[in-house]
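Note that this complex is displayed minus one protein chain, with the remaining chains in position.
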């Protein structure tokens, strides 16, 4: 099962790595934006736990992916890749993040994907957006919601 | 100056038409998603006031545009057209709306475009998102913010 | 009726301007990629004949458009804007051009839009791609094919 980890902010790296690790231990493929900060940390966490990672990039080359990405898709469509990240998952976990993350959360909800926000999140609320206070809680919640689809 | 009117919900049609009319009276080109509800009402309001409208569509044919659209761009990229709508404006006015509108507001902020929300909006808040309680207030606020860019 | 002018190459500017002028004289809206060379020349030709132009840009700001564009749509999706250019027209005239133009011609044919190539073109042939040897011939051919859709 493909689960997206979205978000940004270097201060969220430890939480993102823990989310990635827990998803990998549960057998999930971690899908992310393939670049730095939360994207890189979640992929690193997944890889250190023996998991598999897919990075969906805004640019025109798979070589742009961070070192923890196993399979990179270069969409070439800039910020429109945010749509691809959430369309490619069964549920999304948001860790930190600002407007780009808000766009991903919005698109996830357009497409009916459940979203779990770890911490305060980027200021977007509504049906289908749940909150968690720890990485473990976020992962359990996301997997439960994904399984219920 | 191109100003986007975004949103959805038939109950917002009168407000959207008024926003479109006021923008046209101020000499603005109304940019919208080119389909129904708020998109159609804002375009109708603009046209009835002698204005000009641009519709940016998700599909693959300009013929999909509502009858009030002067110039239609068919992006062919589905929900990724939401990015194009706000990238093509100097400021955006949101009238009603749900997750698709939240994606547009998020992208507007990613790109540094000011957003004015008429009424409660789709549940997204943050720096650069202002609120207005009437169409006239929304249009004045949007033009002021656009002019300050 | 919206007709796209596609292509590239400064050596094709005079032909592109003539195509733009003739399309405007026939009452068509000239749709193009909004940037330089053939895009700019075709828009200039249309404007000098009193026509109207729509520029569909790869970047994230309508301000990137050349000075002859009346209405600019910034798709924000890079080369994927080539799809939007041809999806937004009833027929396309190609003037010069290389691989980007070949992508546009290919997409035009995916979508069933007729294409008229002025001169040798970018090396792509098939059903629905016609050739013309003068701007006047290209415009007549394109309008005839567009009208037959």
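Note that the chains take the letters A, B and C in the order they are written out, and that residue 1 is the start of every chain.
Throughout what follows, a residue touches a chain if its C-beta (ideal position, glycine included) is under 8 Å from a C-beta of that chain, and two chains touch if they have at least 3 such contacts.
Fair warning: this is a prediction, and the values are worked out from it, not measured in the lab.
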- Note on the structure: Among listed residues B:20, B:51 or B:76, the absent chain is touched only by B:76
- Task: Out of C:17, C:46, C:62 or C:83, point to the residue that touches the absent chain in the complete complex.
- Result: C:83
- Across the whole complex, the chain not displayed is touched by chain B residues 60, 76-80
- Note that chain A touches the absent chain at residues 2, 29, 31, 52, 54, 56, 59-62, 71-77, 80-81, 83-84, 87-89, 107, 111
- Item | Hidden partner chain, residues of chain C it touches | 77-80, 83, 98-100, 102-103, 105-107, 109-110, 122-126
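What we mean here is this: only the chains that are shown with their structure count from here on.
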- Note on the structure: Judged by C-alpha centres, the chain sitting nearest the middle of the protein is B
- Would you kindly tell me how far, in whole Å, the mean C-alpha position of chain B lies from that of chain A? 29
- Message: Multi-chain contacts only, two chains or more: what residues does chain B have there?
- Response: 77, 80, 83, 107
